[in-house]
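With one protein chain held back, the other chains of the complex are shown just where they sit.
Showing chain A:
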Amino acid sequence: MKILTVNFLTCAVKACKTSPLSFPLHFRDAELEQSDIGYNPSFLRNILPRVDWEALKVTATELGFTTVPSEKPNLDPAPSNTDLPAPETAMETSEPDVADEKVMRDLHTLLLETEVREGKMVCGNCGHEYKIKEGIANFLLPSHLGR
């Protein structure tokens, strides 16, 4: 499971949905794998507003990543038609400075290129363990955890 996907996953048990402890799921015995994926800043820009930053920091720390900034990068909002910046300001903002680029590339590596191949994800509320095998997590619940 990619770290981006994990940021969208929580416990499948209905009673856990309302508990803040159920998100993010916590990794246990995680084996990581890295792959090469083309860097696509426009996808990142689109998707970062949907990422839960506090949860991402927890996940990253558990997996040993130390590069996640404490605050979500402040991305340029899409230029609006009513409030066009002057041409020279536009030039400045369209050139990303080096630090931004590095932060974005690190995020790309963490969110899209890093994958948990084997291990478990554990709910902090009910303690249920979801196994990950060959990169595929199993969220089917035993009947005693159903409604």
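We adopt the following convention: a residue touches a chain if its C-beta (ideal position, glycine included) is under 8 Å from a C-beta of that chain, and two chains touch if they have at least 3 such contacts; residues count from 1.
The criterion applied here is as follows: contacts and distances are computed from a predicted model.
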Per UniProt record, name of the chain withheld from view ["Mediator of RNA polymerase II transcription subunit 20", "Coatomer subunit epsilon", "tRNA (guanine(10)-N(2))-methyltransferase" or "RNA helicase"]: "tRNA (guanine(10)-N(2))-methyltransferase"
Given A:Leu32, A:Leu75 or A:Ala137, the one touching the chain that is not displayed: A:Ala137
Hidden partner interface residues of chain A, rising order: 1-2, 4-5, 8-14, 17, 23, 37-38, 40, 42-43, 45-47, 50, 52, 112, 129-130, 133-144, 146-147
